[in-house]
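Sharing a structure with you now.
Shown here: the complex without one of its protein chains, the others still in place.
Letters A, B and C name the chains as they come in the text, with residue numbers starting at 1 for each one.
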Amino acid sequence: MSILINKNTKVVVQGITGRDGAFHAQKMKAYGTNVVAGVSPGKAGQNLEGIPIFNSVGDAREATGANASVIFVPAPYAADAILEASYAGIELVVAITEGVPVKDMIRVMPVLRQRGTQLIGPNCPGLITPGECMIGILPGNIFKTGNVGLMSRSGTLTYEVVNLLTENEMGQTTCIGIGGDPVAGLYYQELLQLFENDPDTKGVVLIGEIGGDAEEQAARFIKERMTKPVVAFIAGQTAPPGKRMGHAGAIISSGTGTAEEKIKAFAEAGVPVAKEPSQIPGLLKRLLDK
Amino acid sequence: MSILINKNTKVVVQGITGRDGAFHAQKMKAYGTNVVAGVSPGKAGQNLEGIPIFNSVGDAREATGANASVIFVPAPYAADAILEASYAGIELVVAITEGVPVKDMIRVMPVLRQRGTQLIGPNCPGLITPGECMIGILPGNIFKTGNVGLMSRSGTLTYEVVNLLTENEMGQTTCIGIGGDPVAGLYYQELLQLFENDPDTKGVVLIGEIGGDAEEQAARFIKERMTKPVVAFIAGQTAPPGKRMGHAGAIISSGTGTAEEKIKAFAEAGVPVAKEPSQIPGLLKRLLDK
Amino acid sequence: MKIHEYQARNLFRKYGIPVPDAVVCHTVEEVEALVPDDGKLRVIKAQVHAGGRGKAGGVKLARTKAEAVENARKILGMDIKGYTVEKVLVGNAVDIDKEFYVGLINDRNNKAVTLMVSAEGGVEIEEVAKVSPEKILKVTIDPMMGLMDWQAREIAMRFFPDIRHARTAADIFRKLYALYLDTDSSLAEINPLVITQQGDVMAIDGKMNFDDNALFRQPELLEMREVTPDEQKEIDAHAKGLSYIKLDGTIGCMVNGAGLAMATMDMIKLYGGEPANFLDIGGSSNPQKVIDAMNILLSDKNVKAVMINIFGGITRCDDVAKGLITALDQIKTDIPIVVRLSGTNAKEGLEILKSTGLPTVKTMSEAASKAIELSKI
Partner (left out) sequence: MKIHEYQARNLFRKYGIPVPDAVVCHTVEEVEALVPDDGKLRVIKAQVHAGGRGKAGGVKLARTKAEAVENARKILGMDIKGYTVEKVLVGNAVDIDKEFYVGLINDRNNKAVTLMVSAEGGVEIEEVAKVSPEKILKVTIDPMMGLMDWQAREIAMRFFPDIRHARTAADIFRKLYALYLDTDSSLAEINPLVITQQGDVMAIDGKMNFDDNALFRQPELLEMREVTPDEQKEIDAHAKGLSYIKLDGTIGCMVNGAGLAMATMDMIKLYGGEPANFLDIGGSSNPQKVIDAMNILLSDKNVKAVMINIFGGITRCDDVAKGLITALDQIKTDIPIVVRLSGTNAKEGLEILKSTGLPTVKTMSEAASKAIELSKI
């Protein structure tokens, strides 16, 4: 078992003829993901290394039964691509695109809610259920099947942590990069709930960042609802207030969103917070062995 | 029994300090309608002949438990008033205001659908359950309790017909003026369904007009779903194509919406169509006596 | 409210919808002055608020400037369905490869705006709708999201196999929708939208109507308004709180309420007469309104008898009767008038009117028969 995606997930790649879209479509396929279609308006009938291309997500879904999509279209058009997927009936949309205006995402959100579309991202590396399905730009080779669930706002930091887990023989059910943007799709709480419900997930790693109060909310959620152990890590403890650290999401403002507050919230929820990534496997193992 | 309103309906009057609002609020109260509140921003604490005035529909609803509202505010602000009522949790909104831009109504519709608000109008005379509750500008004295349901796109034509029914001792369960605007709230089909479900309603009178295809759709609905007898009348048989007859809704265009087509549709549904209003009571009586 | 093709064209241009170059001319002299002598093929089109101007000879081609002047001379001043042609649009003709229809309309059933596209462009869409409705693609536009990029593109790709054409067409759909919303339009058509032999996608002819209820917030549209004398009469009536439409019969009618007014006209016809007009005086017993209404009514020389049909609702019939007496005192006319009063306090009202010696009746049917009878004397 896993959450959100598995070997039955059928993926359509939006923007498959772009540089990144083409590259990662092939990477996903090589990993074993069931990439059933690509979308590129005006290129219907062509194919990319055997992946058939359609004019629209609607056409792709009708022809292939795709139920998940991954978006590589440029930022100015990304929100529209999300809408297209949602209206076409795609259940899970993974938006890799970086730099999507916040206003566009705010506009999209009510539609997704109404239509019951689940969104990961934008500005995220995607998600993976090791050995079954990888959607996005994750380096599949560092993941390993197992019983740890992982969610993170960062990219390479996630890989760093996954690598440590894998090196310590702690494989993963599903790992999700939720993206660092201020307004994004599925967030810690929804994913924590999914991991709580997934029988194969025995423990969860939560990788947070400064900015916002998503980690504080996650901490409260864990305290109230989670029975499974969670270990956290917060990046950006030394970041100066008001400075952007690469992600639009990582701004400390209004006196909330500091690493101290987040660490305190986790402490109150009984969630151990690793001082450095290398402590994570050990902290989690201790809780799992209890 | 009746549909939509009865003696338990609590009405708030939006725009109660305007000329029409004040006049008809008192008329409604005089008829016996339970007018519990009026709204006029900035005039909270005042009252109109004992009807307490509030700053907003939200305040009025909270204080009085109003579950229906009637709108007399001027056309440019009418759609906003409908939204205010809907967001305040009012279940039935009756918009009397004439001249509301169609674009405003189109904008309002999805909100009403999402929030489950029922709308009558705009540009309508309102509705009445004789002896229990009158919301709008209907002349209460011509109505009489009984078992005929009536719905109409016109104002005075409705009174004409009601008067004939009443003179013929055929009282009414509920009479609704649905308004003549191109985009309006509850329409024939929804109301036919409500009358079909109302045990006290034994037969229905449908008064239509040229323009649109609401009557054709109603005819299909009657054929497929109604067990109770319906008698129809269509105004505007002599109207020249393309001319506006007072209501924005009464335009014949694109070769649909003519009286002939509507009459044909009713004939196919087995619904007798009166040639002139005075035939209506007789036609209905014959069906009820069967 | 309607506008001319050239006005729709200006709006299209303002919104970035491509149209061929053209000039509006009011006189033959203007055509001489404004149309260059460059040997280009041009189209001269009458600008009137009437359909079917092509069949009426209001659209002509010109291969030379001389021919353009000649044809403009023929069209200017021409009568098309009762409208005199006061302007022509002289535009560059384009080499059309394929024609399409694009339209936006307020859709009563879906309570939203509907986009219609058809590959049967250049002909009357009403005909297409009747004969082969399956050839018109109809898409309801979500009022919350508008016409989305992907959606416009998906629709365009069904009609334009070349993606470049499809992208331009999608862009035109979206711009037309923006124009439609911004101007409180009730109908916006491009017919035809064409692909030229040079591969350009552009709007050749356009039509727009607007929601009269929204004109209060559309000052720019009001400036474009042009009215015929008949329309002016209707507008003047509206300003007085009356709704008036002239028709061709002999029985003038004055009614309170639009539905009842239509039913009154129908009844006149049913009883063998022909209504001279639609006239709704609304819900008021104000004598001035009755005077205004009667004046408008009687200015129509075809009227041989008048039927006044009032149903008393909130307004009581006795009040209406008093208003009628004041009004009829001021209006001296030989045209016979039948008054029907019914509803609230009808008895009292009829009693009051007895003194006038006017024929009074209690039902619509009686009123109609009586008026027809009197019109034939």
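By our rule, a residue touches a chain if its C-beta (ideal position, glycine included) is under 8 Å from a C-beta of that chain, and two chains touch if they have at least 3 such contacts.
All values reported here derive from a predicted model rather than from experimental measurement.
For the chain left out of this view, which of A:Ile5, A:Val70, A:Val205 or A:Ala235 touches it?
Among A:Ile5, A:Val70, A:Val205 or A:Ala235, only A:Ala235 touches the chain that is not shown.
Pick from A:Lys27, A:Lys144, A:Arg220 or A:Lys285: which residue touches the chain that isn't shown?
Of the candidates A:Lys27, A:Lys144, A:Arg220 or A:Lys285, A:Lys27 is in touch with the missing chain.
Of the residues A:Pro130, A:Gly212 or A:Pro281, which one touches the chain left out of the display?
Only one of A:Pro130, A:Gly212 or A:Pro281 touches the chain omitted from view, namely A:Gly212.
For chain A, which residues lie in contact with the unshown chain of the complex?
24, 27, 75-76, 99-103, 105-107, 109-110, 137-139, 141-142, 152-160, 163, 180, 182-183, 207, 209-210, 212-214, 217, 233, 235-240, 243-250, 254-255, 259, 275-278
Residues of chain B in contact with the chain that isn't shown?
41-43, 55-58, 77, 80-81, 83-84, 87, 107, 110-111
We adopt the following convention: only the chains that are shown with their structure count from here on.
Looking at which chains touch, is this a line, ring, star, complete or other?
Basically the chains just string along in a line.
Where centres are the averaged C-alpha coordinates, which chain has the largest centre distance to chain B?
Most distant chain from chain B: A.
Of every pair of chains, which is linked by the largest number of C-beta contacts?
Highest contact count among chain pairs: B-C.
How big is the gap, in whole Å, between where the Cα atoms of chain A centre and where those of chain B centre?
Centres of chain A and chain B (C-alpha means) sit 51 Å apart.
Just give me the whole-number Å value for how far the CA centre of chain A lies from that of chain C.
That gives a centre separation of 56 Å.
Hunt down the residues of chain C that sit against at least two other chains at once, touch-wise.
144
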